[in-house]
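A protein chain is absent from this complex, but the other protein chains hold their places.
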Amino acid sequence: MSKIVIGNQIQKEFKNNWKYCIGTGRLGLALQQEYLDHLKFVQKEIGFTYIRGHGLLHDDIGIYREIDVEGEIKPFYNFTYIDRIFDSFLEIGIRPFIEIGFMPKLLASGDQTIFTWEGNVTPPKDYDKWTDLIRAVTQHFIDRYGVEEVTKWPFEIWNEPNLVNFWKNADKREYFKLYKKTATTIKKVNSNIQVGGPAICGGSDEWIVEFLEFCEKEDAPIDFVSRHAYTSRQPNKVTPDYYYQELTNNTKMLEEFKTVRRLIKSSAFPHLPFPITEYNTSYSPINPVHDTVLNAAYLARILSEGGDFVDSFSYWTFSDVFEERDVPRSQFHGGFGLVGLNEIPKPTFYLFSFFNKLGDAQLYQDEHTIVTKRRDGSIALVMWNLVMDKGEGREKEVTFEIPVEASHLFIKRQTVDEQHANPWKTWRDMGRPRFPSREMVETLRGVAQSLIRTDHLKAENGKISITVALTKNEVSLIEIIPVNDETETYIGLDDSLITSY
Amino acid sequence: MSKIVIGNQIQKEFKNNWKYCIGTGRLGLALQQEYLDHLKFVQKEIGFTYIRGHGLLHDDIGIYREIDVEGEIKPFYNFTYIDRIFDSFLEIGIRPFIEIGFMPKLLASGDQTIFTWEGNVTPPKDYDKWTDLIRAVTQHFIDRYGVEEVTKWPFEIWNEPNLVNFWKNADKREYFKLYKKTATTIKKVNSNIQVGGPAICGGSDEWIVEFLEFCEKEDAPIDFVSRHAYTSRQPNKVTPDYYYQELTNNTKMLEEFKTVRRLIKSSAFPHLPFPITEYNTSYSPINPVHDTVLNAAYLARILSEGGDFVDSFSYWTFSDVFEERDVPRSQFHGGFGLVGLNEIPKPTFYLFSFFNKLGDAQLYQDEHTIVTKRRDGSIALVMWNLVMDKGEGREKEVTFEIPVEASHLFIKRQTVDEQHANPWKTWRDMGRPRFPSREMVETLRGVAQSLIRTDHLKAENGKISITVALTKNEVSLIEIIPVNDETETYIGLDDSLITSY
Amino acid sequence: MSKIVIGNQIQKEFKNNWKYCIGTGRLGLALQQEYLDHLKFVQKEIGFTYIRGHGLLHDDIGIYREIDVEGEIKPFYNFTYIDRIFDSFLEIGIRPFIEIGFMPKLLASGDQTIFTWEGNVTPPKDYDKWTDLIRAVTQHFIDRYGVEEVTKWPFEIWNEPNLVNFWKNADKREYFKLYKKTATTIKKVNSNIQVGGPAICGGSDEWIVEFLEFCEKEDAPIDFVSRHAYTSRQPNKVTPDYYYQELTNNTKMLEEFKTVRRLIKSSAFPHLPFPITEYNTSYSPINPVHDTVLNAAYLARILSEGGDFVDSFSYWTFSDVFEERDVPRSQFHGGFGLVGLNEIPKPTFYLFSFFNKLGDAQLYQDEHTIVTKRRDGSIALVMWNLVMDKGEGREKEVTFEIPVEASHLFIKRQTVDEQHANPWKTWRDMGRPRFPSREMVETLRGVAQSLIRTDHLKAENGKISITVALTKNEVSLIEIIPVNDETETYIGLDDSLITSY
Partner (left out) sequence: MSKIVIGNQIQKEFKNNWKYCIGTGRLGLALQQEYLDHLKFVQKEIGFTYIRGHGLLHDDIGIYREIDVEGEIKPFYNFTYIDRIFDSFLEIGIRPFIEIGFMPKLLASGDQTIFTWEGNVTPPKDYDKWTDLIRAVTQHFIDRYGVEEVTKWPFEIWNEPNLVNFWKNADKREYFKLYKKTATTIKKVNSNIQVGGPAICGGSDEWIVEFLEFCEKEDAPIDFVSRHAYTSRQPNKVTPDYYYQELTNNTKMLEEFKTVRRLIKSSAFPHLPFPITEYNTSYSPINPVHDTVLNAAYLARILSEGGDFVDSFSYWTFSDVFEERDVPRSQFHGGFGLVGLNEIPKPTFYLFSFFNKLGDAQLYQDEHTIVTKRRDGSIALVMWNLVMDKGEGREKEVTFEIPVEASHLFIKRQTVDEQHANPWKTWRDMGRPRFPSREMVETLRGVAQSLIRTDHLKAENGKISITVALTKNEVSLIEIIPVNDETETYIGLDDSLITSY
């Protein structure tokens, strides 16, 4: 059992960069009711500022079309669906983080696609028509939502062009060309719109360097530098239903953050913002780790420390309403979502919900703990007990000594662990029903609640001491709230006069 | 540790007579939004058939008024509010169980009142005007809601006329007169409406006998015989905020049920239905027992066995929106409600919610247990560990051996005890805030959830064995549901390939 | 001006066969929030019993998939989306009218498709896999929704196989084969499920005859005979945005109903039910007539008389959320919907809403009028002034003499015409905005209300006389409701004492 003594001193600001942005399945899914229900659910409890996903220009939203006007083929820009989608986002209180892509079929130079939904990943066959499209889309957003609103939306060009399946041949030169033409077009519509790239996945950080060199040399507009981060190894088993991978240490992700930050600092644009526009444990939408308590315990440290190195980092994704690997084939299927099908929150949802209760004044931080003070003087801390080995046991006990100003404190602890807020466990108890009945869904929602325990403590010498036992991969939020004790106002109060008390 | 072996045989029908009716604060409160929110909440989870409360004819609803028409005073019947109230009830899916009373001020023969809200408890000063009123009200209900609907509403005449504070001088003769005139008037409007009385509280069962003799002799209409039942002793301490009483054994209430049933059986109307139109532990709306887990554990046996003796029994009341002892002065104040102020369910709410999951085929019953089979073949049981002594400890462990048809079973257990679904405990941790802030209310709602635990069992020799440990005054629902195990359909499934599993 | 004298005699039952079923865009769209909002809107006001649309087996819902299990390709049936869709329908209070089709890509024998969304219209390449699929789907519906529910759903095999674009080569023999195999498979799952076909469009009624001969000869199960009906001529102009056609007389549709009914009567199955599973003026989803008042006035006679000849007729479709001709490119675009994009009801919506107020006892009917008595004794009539010529004017005035029992009558008239409930007109005033702003949508919803006018009439000699002037293509509902006049109960009432009255 370890003991942690918290001081009175504020160490530094705790930044909620984890809350800036959240990932989503392709934007066309945002027409769906279940998608929107999940988004409302997440926003009510957590409240991200931006949402980012693929497919703005994909053919299901159908912005780019061509029509035959007396024998001449002309572009037609159809905003019916994208208006409905962005209207929904803004109503729900979240802003688009624009990702420019993929290629409309009619503009594509090839037929290479990605995902079951067939996003075209080839360069435009006609860059003039492409920039016409970009101009029309950007201008339409301003016409509909106003300059003040749209200049708050970052515009990121393409997604992971360093991968051959996301960008034909991972052709760097072609990407830089696309970037410059697109970014320049957007800036011409309104120079205050923020543009950026290259949105690469890990493993090719030379792209960062070369991209910034290109921007400098070619005078391409650049307002931020983006990258992705996943910490899973190559798969060790792939089945029709699941994709299994081991995870590296979570510190690997933090190292990647630092590395890229250094690259930016030593570039011609040392002060550019650096958002991570996607991250998660595994990059596979059918890796069961996403449904587990482990996923939450593993990512806790990223939420705790990531903001020290990057300006924002966007969890991929908020919901299992997702189709990159086809329509989900089971209630739990290893999807990325904070929220599973049928609006069932997963353990990682609670990780975010717990961090959302932290204050902005950091009192203490270690690899398993973050302790903060909130504006109202109360204290909020999150603890986690990440155990990456197999097997039972591995509990952990910690005693905190915490300075407090009040004499009476209300203690509220919320817990997610193998036994609580773990619908995946109950779903297995149910025999892993692929298409659960209404009753099963009710049960799964019922168990998907964090355990709440409360207590009342009296300070001694301006301090309280709290001992917390954590089970394997538990994550707990503890709030320590000064009490205005009204007990004495109940004249003649005596609980012992209640039978059995 | 005890062991209970459940047989395959259905012992008898388990009747949900506990679900027939629920009590409410005076009907005028049903105009309030918080009242209606609580009622919707209760109906969604439990779904009582009828709702019964005082004050139909009280002046706040204002049905009876008089107007001066060119010097002559004439009655005016105002249905503005009662229509709104009954419209709300029917929309929410609950029917009125009519209680005729109290006396409109303008019709009263005296000024004796009861409760902070001053219900007048004196006989009418003019029985003709009274019967005119009864006729008009009954006819209006039929005009608005239809004969088919209104003939489903029981009409009970007055409330606890055997108490001097509810009926002037507890004048039995006067009550019988009121009863006959009122019941006869209602029957003249529509003879299919069910009428009854005498709605007495305990301790005067000679009223039952004499009332039935009166009906026989005087040929008064009578369709049911009603009575109330509370099991608390005289108060041992009364403070401005609380009223403390000890409880007798809960078997006393069951004895009272049997006694009155015997009296009816030996009367001239041996087959009359016998509803208990009010019951609870304490009859005081400021007795803290109502807020406790004990209250749930204590009443469990009543819900389990009460239906064997009475046709229905109506818990008093569904909500702490209640004003008999003035506007509640604190979040928890010992109110009768299943639901506390700010829509916070109390432990007894879960008792009802658990019983609502039982089937109608009883497999086993003892003083701490009821085991049933449901129509879909699953098994549901409720257990409780009532401990009326003070002090810690007093856990209990029981092993059930239960016959099952399926080979795999999903086990779902829901628990209310001192640590779970007990917002009263957390409220004390908070320093008993009288008027809690929004944040406090959120916490109280958060803790007011039953603990859900699930498991997966395999049958051996057509049986499963479940061992359950109950803490002091715990009530648990256990559902045993056949599993259609789909695990094998996931080709190559291997949870051990997930890091740490 | 004409005069119509209504008699007291009930002529016959007025059947609401128009209300049995409504058409929808492909089922995959039912995942969308806007789709579901429109459906709720329509059901609240009208309340159809069934909903029928294409695409149950289309790849966007994704029921049929194949997976590689250790080198062997096996079918996988994914019900994630169809469960969500049918759950939604049943929650909203409408049942599926199943249409079996189109062909999953992996089962298709060819690559011919129809519509922007590419429904495959070729026969199965393997009839065993096809019947396996049909069996699995039917069985799943029963597992999830119960036998009692599913045996209420008609199953119709394919759509318009007599057209080469809906069924490869319009191959009749192949269709009969598909029909028999499919219907037989369904009946094997549960013999009480109703199956039928051939769901042909007009112009090939020999299919009806041969289909019924086939069923007789081959002993194929057959519970109903279905057909479609549209009354528009070949297009006289086709533009990228609109498809223009003239309409024939609406009596042509009624003639078609009669013709097919005769064919059935003279077949081996003379008593089979005959549902029209699609009808409308134009069969094009971009014909502007659908947005007009004319469409309502034109179809009024079909709703009035169609039920005399067919067992049901299903308007195609309830909503402009529809993609057969791509994502709609403008607020109004000639879509089939009763409800336009952004939940704006069109004139034809009100036609249905008006007919929904009719009683089931017909007192009078002519080609412009239907007069009925309702169960509560009130009278409801719908009138229309169909004018298919161009130009202004063409008003019409009719006087009704109607027998009534009450002495005082409340008259409520609701009107849709060029000036009222005609958002298309206002949209043109706005400059035909393709993607209207929120404010514009509010205005369009505001104008899309029927005009309501009320009056109070006194009967003379048991009759009232009402003169109604109708503008060109107006449709009006008039309700004549007995009044219980309470005016005299207001003592001393004198409106003339109000300033200016």
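Note that the chains take the letters A, B and C in the order they are written out, and that residue 1 is the start of every chain.
Methods note: contacts are C-beta pairs under 8 Å (C-beta built on N, C-alpha and C of every residue); 3 or more make two chains touch, one makes a residue touch a chain.
No experiment lies behind these values; they were computed from the predicted model shown.
K.L.:
Which residue among C:246, C:405 or C:460 touches the omitted chain?
P.N.:
Only one of C:246, C:405 or C:460 touches the chain omitted from view, namely C:246.
K.L.:
Identify the residue among C:106, C:459 or C:483 that touches the chain left out of the display.
P.N.:
C:483
K.L.:
Based on the whole complex, identify which of B:144, B:374, B:394 or B:428 touches the chain you can't see.
P.N.:
B:144
K.L.:
From the list B:65, B:129, B:188 or B:374, pick the residue that touches the absent chain.
P.N.:
B:65
K.L.:
For chain B, which positions touch the chain that isn't shown here?
P.N.:
Within chain B, the residues that touch the unshown chain are 31-34, 36, 61-62, 65, 67-69, 76, 78-81, 83-84, 87-88, 144, 240, 326-330, 341, 434-435, 437-438.
K.L.:
Tell me, which residues in chain C touch the chain that this view leaves out?
P.N.:
236-237, 239-242, 244, 246-247, 288-289, 292, 294, 298, 330, 387-390, 408, 410-412, 414, 419, 425-426, 428-434, 443, 446-447, 449, 451-456, 472-473, 483-487, 489-501
K.L.:
Can you list where chain A touches the absent chain?
P.N.:
Contacting residues on chain A, toward the hidden partner: 67, 69-70, 491.
Everything that follows uses one rule, which is that only the chains that are shown with their structure count from here on.
K.L.:
Relative to chain C, which chain's C-alpha centre is the most remote?
P.N.:
B
K.L.:
Taking all residue numbers at the chain A/chain B interface, are over half used by both copies (same) or under half (different)?
P.N.:
Looking at both copies, the contact residues mostly coincide.
K.L.:
What pair of chains is linked by the most C-beta contacts?
P.N.:
A-B
K.L.:
Give, as an integer number of Å, the spacing between the C-alpha centres of chain B and chain A.
P.N.:
It comes to 47 Å between the two C-alpha centres.
K.L.:
Using Cα averages as centroids, what's the distance between chain A and chain C in whole Å?
P.N.:
The answer is 44 Å.
K.L.:
What residues in chain C touch two or more of the other chains?
P.N.:
Residues 67, 69 of chain C each touch two or more of the other chains.
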